[in-house]
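Rather than the whole complex, this shows some of its chains in their spots.
A and B label the chains in the order they appear, each numbered from 1.
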Amino acid sequence: MRVGIIGANGYSGIELIRLLHEHPHVTLNLIVSHSTSGTPITELYPHLQAIYEEQLETLDTDKMASQVDLVFFATPARVSKDWLPAFAEKGIQCIDLSGDFRLKDPDVYQQWYKAEHTNPAYLQEVTYGLADVYPEKVRRAHVIANPGCYATAALLGLIPLVEKKLISPESIIIDGKSGTSGAGRKPSLTTLFGEVNENVKAYKLGKHQHIPEMEQVLTEVSEEPIQVTFSTHLIPMTRGIMCTIYADLQEAYSAKDVIHTFESYYDSSPFVRVRPEGTWPSTKEVYGSNYCDLGVTVDERTGKVTIVCVIDNVVKGASGQAVQNMNLLNGWDVDAGLRHSPVYP
Amino acid sequence: MRVGIIGANGYSGIELIRLLHEHPHVTLNLIVSHSTSGTPITELYPHLQAIYEEQLETLDTDKMASQVDLVFFATPARVSKDWLPAFAEKGIQCIDLSGDFRLKDPDVYQQWYKAEHTNPAYLQEVTYGLADVYPEKVRRAHVIANPGCYATAALLGLIPLVEKKLISPESIIIDGKSGTSGAGRKPSLTTLFGEVNENVKAYKLGKHQHIPEMEQVLTEVSEEPIQVTFSTHLIPMTRGIMCTIYADLQEAYSAKDVIHTFESYYDSSPFVRVRPEGTWPSTKEVYGSNYCDLGVTVDERTGKVTIVCVIDNVVKGASGQAVQNMNLLNGWDVDAGLRHSPVYP
């Protein structure tokens, strides 16, 4: 199967190159970048020397359609909304790593992404690719909106408890902690080494664009409107997201009950691992891999549950889940090309 | 004034040396360490060359009492409880940076510190030195229990709101994030570079020994029993603590209201700074200094307030606050020897 990447010069783009390079069923046929077309990818990323040395191309929809069967959009926000439908209509499978097709309501999109959606009708066509929760939906899909990194971590830690009514929906608080790679490779003051190192910084409190995405999914799962309190923190590391999630338990469930709920729910997913009681995962334990690890504490004094959820934001939070979605779309083993162990230490 | 440090070979100990070295009113007369006595401090800490080159001594209560007017205990947990009263009874001012005299109830001490308190009667004699909240109490005190690092950050962000009844007492959640220096200089797997770097790790969820300390103070302030949900996370940096605090607002207060409450409350404290609306502090902004910086968000949709509170755990969370307490005890300017700007970047 021939695949292409649009936006191949960003961090998600090159992570796709890494994962696809070792994938048994695909050939990477084309890499596209608007801003750096004409440049060999190795000039931007010397680590690809002897691995993948092609040149970045300009985006030519017709030409690309003739060269690939599936296209990944690893583009910044507000790009794929203008380009994806053309590919999908030509019968090309599309997996969009950006946020442009995640929200069903174009007004909500406009409110959080600060741009009008240019293909609002298309929003209903797209399947939200939270691959460990909706494998069947993804198998039947053609176009996938790959979930946001924070949303992936938070939703995998919340959906089983919301669906099984273990927690009180109005009590959900998500404290997100992320490395800087999620912000991409574009130079900015916020992600300069001198500003990030030896520092923890809270940002976008209550304003992060993954909030409506989480709320849309949780509302659907719980069948009643859910609003979450969500804070994001930049911490001095490159890869990794941890969401520490707090909620009121509906009844006096024990940590064992909650762990059991998670284990049952993710029984058939090879990528979600639940830690034994009394231990919690750290982000390094999933580094470079497609795992999502969960740990649980119940405070019997206060009746609150705390869930610790970690992913590698570049893999499970972006390119790895995209490959997982590609596998599902095409009926391959869900973990084809994704069997990497975490790199530790 | 002649001062001494017991436990001078740990990180709090050498931070005291740094601060006292530049203090206008004191002479550091004696440094004590059980495990490294006989060693010049510069052998353990070459950065002190030409600054302070004395030898660490063994602990001899009588000798020490004749050489110092004030003693800092920068000892690990479960040490000062056996030694401090002897100094206090000789009329020596004592400031204990460990947790041994913070809790009023010896049973609670035993439960959280896993040791019987050997001087339980003395617990009532000691003043809890949260210097920016209780300057008057400290001025009249003789023996000070210096607050814990997490407790300092959390309490400075909570007390005004609890006292003024802005938040619902049973809703308090504190998400703590700390650098590794709080764990001290003793080699351990948990604080090895290879384990901490590129990693965020949740630990002691619901079990941290600063929980009873926070609850004791908040209960006193609110005049009703308060229990908090408290999580701690180790992040890849050396200095700094951030507490992100979540609570339900009692009424529809705005961020401005909450900010105003903080500003009024800390009006006379030179060390607490409140950020303008829409901005939040980062730990680097207090690095190496005795400041505590606060930022606020109100989510009108959910009726919750989020408070971001940062300190340098080694300064305001330990040695800096200890010097501030010394200043108050002796009627000096509260910021004598503590006017360092944060070191940035």
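Everything below uses one rule, namely that a contact is a pair of C-beta atoms (placed from the backbone, for glycine too) under 8 Å apart; a residue touches a chain by one contact, two chains touch by 3 or more.
On a predicted model such as this, the values are computed, not experimentally measured, just so you know.
Copy number for the full complex in this structure file, with 2 chains shown: 4.
We take it that only the chains that are shown with their structure count from here on.
One copy, subunit A, sits rotated relative to the other, subunit B; on C-alpha atoms the angle is 180 degrees to the nearest 5. For the pair subunit A and subunit B, the distance between mean C-alpha positions equals 38 Å. Interface of subunit A with subunit B (complex): residues 170, 173, 175, 177, 179, 194-195, 197-203, 205-206, 227-229, 231, 233, 235-240, 242, 244, 246, 280-284, 287, 295, 297, 299, 301-302, 304, 306, 308, 310, 345.
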